[in-house]
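First the structure, in the form of structure tokens, and then the observations on it.
Up next, subunit A:
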Amino acid sequence: MSERKPLLEVDNVTLRFGGVVALDKVDFTLYEGEILGLIGPNGAGKTTCFNAMTGVYMPTDGAIRFRGQQISGKKRHKITKMGIARTFQNIRLFPEMTALENVQVGADAHNRGSVPSAMLRLPRFWQEERRGIKRAEELLEFVGIKGRTHELARNLPYGDQRRLEIARALATDPTLLCLDEPAAGFNPAEKVALLELIRKIRDSGVTVLLIEHDMRLVMGVTDRIVVLEFGKKIAEGTPAEVRDNPKVVAAYLGVPDAA
Partner candidate 1 sequence: MRQQLARVLGGVAVLALVAGGAAACKSDDATPGAGSKVCDLKLGFFGALTGDAAGLGIHMRNGVKLALEQYNKDNADCKVALEEYDSQGDPAKAPALATKAAGDTKVIGLVGPAFSGETEASLDTFKGANLPIITPSATRPSLSDKDWGVFHRGVGNDLAQGPAAGRYIKDVLKAEKVYVVDDQSAYGTGLATEVVKVLGTVAGQDKVQVKQVDFAATVAKIKASGATVLFFGGYYTEAGLLLKQAKAAGWNGVMVAGDGVNDANFIKVAGDAAAEGTVLTCPCAPATSAKGSFVADYKALINAEPGTYADVSYDVAKIFLEGIKAGKTTRADMLAFIDGYNGTGSATGVTYKFEKNGELDPTQVLVWAFEVKGGAVVPKVEIPKG
Partner candidate 2 sequence: MTDVQIKNGAPEPRGFTGKLNAMSKPGRWAAITALVALFYLMPLGWFADPPGFYNPLVTFSSDFGTVLFDAAIFVLLAIGLNVVVGFAGLLDLGYFGFFAVGAYAMALLTSPASKLITDYHWLDSPWPWLAALPVAIVITALTGVLLGWPTLRLRGDYLAIVTLGFAEMIRVIAVQSEWVLGGDRGISAIPHPPGEIGGEPIFGFVDPKPYYWLVLTVIIVVVFGVRNLARSRVGRAWVSIREDEDAAELMGVPTFKFKLWAFAIGATIGGLSGALWASKVNFMNSTTFSLENSILVLAAVILGGAGSIPGAILGGFLVAYVPEWLRGLGGFLGLDINTTEYRYLIFGLVLIVMMIFRPQGIWPNRRREAEIKDRQKEVAVGE
């Protein structure tokens, strides 16, 4: 375990909005090849933390490093190109695009051909386009929604939209995939399938950061867990360690009725 290479370091990050402290000296490290769970009750600051990692917010204090490189302050699309991809808690697909096109947008992140090649249909355009479509189709198959390739994203069932978001994020060829409550609204069967998918993603060499409410899912799939509450890290460790931490039990599962 000591040989693990750090991929993403969240180094004492504080984030304030006006007077509200959303993150308070949060400090943890994500190692290559692992699945890290980030949990905490609603409003604990998980998504805020996520947003800081993907460049949506600038930390007020502290630093976030990806492979040793500072990412705070970098343009968001550059961060994506560095290898961090994400999904959203409240699905944010491009609703008027087909499933295939949604994934293509992700795949385009590494395409260089721009306006002239597209307008004049230069060989490079066809080359990139073909490659993009192939990659997108592969990914749709990988996440299990190949049958929906040409459906508009807005018309996909809820579960498939979640899967599509994952495919789109994977299309950017990330080293780190951040999933924000991917199982929200899933029934148990769907959750099991998702669990499989997350493992498959990790096995393909992508490090995964997972925000999730469903403890069983988190416990079942993650290697380590970081627990946030009110913007502070209150625990970190293996699922077993975290499960037995009384602070976590109190914060996350709610207080049993005193009466």
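Candidates were picked such that all candidates are chains of the complex that A comes from, given by their letters.
Following the convention adopted for this analysis, a residue touches a chain if its C-beta (ideal position, glycine included) is under 8 Å from a C-beta of that chain, and two chains touch if they have at least 3 such contacts; residues count from 1.
Only a predicted model underlies this, so the values are computations on that prediction, with no experimental measurement involved.
One candidate from 1 or 2 touches subunit A in this complex, that being 2.
Contact residues of subunit A toward candidate 2 in the complex are 54-56, 75-77, 80-81, 85-86, 88, 92-98, 100-101, 104-106, 108-111, 113-115, 118-121, 125, 128-129, 132-133, 147-152, 154-159, 168-169, 172, 189-190.
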